[in-house]
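Have a look at the structure below, then the notes.
Left out: one protein chain. Kept in place: all the others.
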Amino acid sequence: MSDSSHPPRTDISLSRVFWRVYRRDLTLAMRSVGQWLNTLFFFVIVVSLFPLGIGPGPQTLATIAPGIIWVSALLSMMLSLDSLFAHDFNDGTLEQLVISGQPLSVIVIAKVLAHWSTGGLPLVLLSPLLALVMQMPSSAYGVLVISLAIGTLSLSFIGAIGAALIVSVNQGGVLLSLLVLPLTVPVLIFGSGAVSSSSMGLPISTQISVLAAVLALAVSLAPLAIAAALRVGVSVGR
Amino acid sequence: MDSVAVFFHMGGYAFFVWTSYALTAVLLMGIVLWSSFQFRKSQQQSFKRALQHQARRQK
Amino acid sequence: MSESVELLLEAKGITIWRGDNLLMDELDVQLHAGDVLQIQGTNGCGKTTLLRALIGLAEFDEGEVFWCGQPFARARDGLYAELLYLGHKPGISPGLTPLENIKTLCPELPDDCRADVVQVLDELGISDRIDLPSAALSAGQKRRINLSRLQLQQARLWVLDEPLTSLDAQGSAWVREQITKHASQGGAVVFTTHQPLSFDDISVSTIELGGAE
Partner (left out) sequence: MYRVAGILSPLLAGACVLSLLIGLYLGLVVAPADYEQGDSYRIIFIHVPAAWMSMFVYMVMAISSAVFLIWRLKIADVVAVASAPIGAAFTAVALLTGSFWGKPMWGTWWIWDARLTSELVLLFLYLGYIALRGAMETQQGAARAAAILAVVGVVNIPIIHFSVEWWNTLHQPASITKFDKPSMHISMLRPLLIMVFAFQTLYFFNLMVRVRTLILEREARSSWVAALAGERTNG
């Protein structure tokens, strides 16, 4: 059908598409270091507010620590999700990616992983420090890091659906949280559940396996919804 | 006669039962009335727009 | 090439409303290989909306778009694999250098495509800025970087939104030359413009959109 002088862009390997978008987003994030450092500071500040609010009693802190750390991680990710697609939408890159002819879900997965690498992973790496601050028993640190790692990754995917839906809405930030937070309830329940059970020495296999199941579901279904939402957002935006 | 009083008494839970029924009625009737009110209002508006549009189309 | 020129992009009965006024009513568009089509009209008459509607980047109330005879819903990826769209928004992210931006916008370019990019940017006179962050670029320079894709990419269908605005004589000449070359090689071009353009050795068909009432 197409003559030789204009070959269609169909033979480009998926890994190249993936890595090019992933490296691009990562360099962008590295160049504006403030962006993801703010998320980190927000996470630390929110967690340290609770002892001030509730009182320094180690016993009370230890019992509420898993929930506090998890809810703060969730809110910090909501903060950084708002700009996941917004900048690319405003300067036109997003519509170019949508009509690039390359599979949109691969591009979307690359963008979500890039967002997680700067918006989620730092939180996971810092969480033991906050667990220490919150007087959590050291036996639970390992489970905290694992559950947060799995959990924040699925939050990135679920949150990206909301970010894609509001891409053409100005000041969509608040709306993003309203759309996404109900969907994060299972991750929150099993994530903090795993940590609190392990700090009490109880078995955590059910919680972790459910977290992993939710992650598998999110990784496989969310990109489809995100791609569809981006196609809508691009065709609506001024 | 007193059976009516007994009925309203609801075995001591009168307040809870009747308020919840009242609230339900308010909410459900509210949504129904609001919808029909909206229907009336938008009907005139759409008819006006339709006639206006028709007039402009024939021009 | 077959005797009858291959029909690439076709739109039938496109009707678009903006609020209560009708931008276009039952508009038909046909673009064959080698065609150059300009959509001419005043500001706000919906020419950008029509342009974007042809490639699924804008909603329309009635009508249907076909690519190589297939309805848009099925032929979308095929169309996008052969499409080059330059819109109002340049697609240049300020945090990246022009080279990085071009590599994002052209997935088919290999990672080591620096030499070709420099050569094309040289023709447009902005090769010196290739490694500086794009935030410092003026609107005109951003447009030139975007226009460099005309030569860097091999897309059969070009959809250009006012390609010649804010370009000096040398830039305009370069763009006209690209369009002429592209059409002669069997590619198709559709673009919007304020005032009608004429090209010396290729025929240009025109769709005129009435001003918004």
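As written, the chain order gives the labels A, B and C, with residue 1 at the start of each chain.
Convention: contacts are C-beta pairs under 8 Å (C-beta built on N, C-alpha and C of every residue); 3 or more make two chains touch, one makes a residue touch a chain.
As the structure is a prediction and not an experimental result, all values here were calculated from the model.
Asks: Quick one: say which of A:P8, A:P66, A:G193 or A:P223 touches the chain that got left out.
Replies: Reading the full complex, the residue touching the unseen chain is A:G193.
Asks: On chain A, where is the contact patch with the chain that was removed from view?
Replies: Looking at chain A, the ones touching the missing chain are residues 161, 165-166, 168-169, 172, 175, 178-179, 181-183, 185-186, 189-190, 193, 210, 214, 217, 221, 225, 228-229, 232-233, 235-236.
Asks: Determine and list the chain B residues touching the chain excluded from the picture.
Replies: Where chain B meets the chain not shown: residues 7, 10-13, 16-17, 19-21, 23-24, 27-28, 30-32, 35-36, 38-39, 42-43, 45-51, 53-54.
Methods note: only the chains that are shown with their structure count from here on.
Asks: Taking each chain's centre as the mean position of its Cα atoms, how many Å separate chain B from chain C?
Replies: Those two chain centres are 53 Å apart.
Asks: Report, in whole Å, the distance between the mean C-alpha point of chain A and the mean C-alpha point of chain C.
Replies: Their C-alpha centroids are separated by 35 Å.
Asks: Which residues belonging to chain B are in contact with no fewer than two other chains?
Replies: Not one residue in chain B touches at least two other chains.
Asks: Which positions in chain C touch two or more other chains at once?
Replies: In chain C, nothing touches at least two other chains.
Asks: Flag every residue of chain A that touches chain C in the complex, lowest number first.
Replies: 1-3, 5-10, 12, 16-17, 20-21, 24, 27-28, 31-32, 87-88, 90-93, 95-102, 231, 234-236
Asks: Spell out the residues on chain C that touch chain A in their complex, using ranges where they run on.
Replies: My answer: residues 1, 6, 33, 52, 55-59, 68, 77-78, 80-83, 85, 87-96, 100-101, 103-105, 107-108, 111, 133, 153-156, 185-187.
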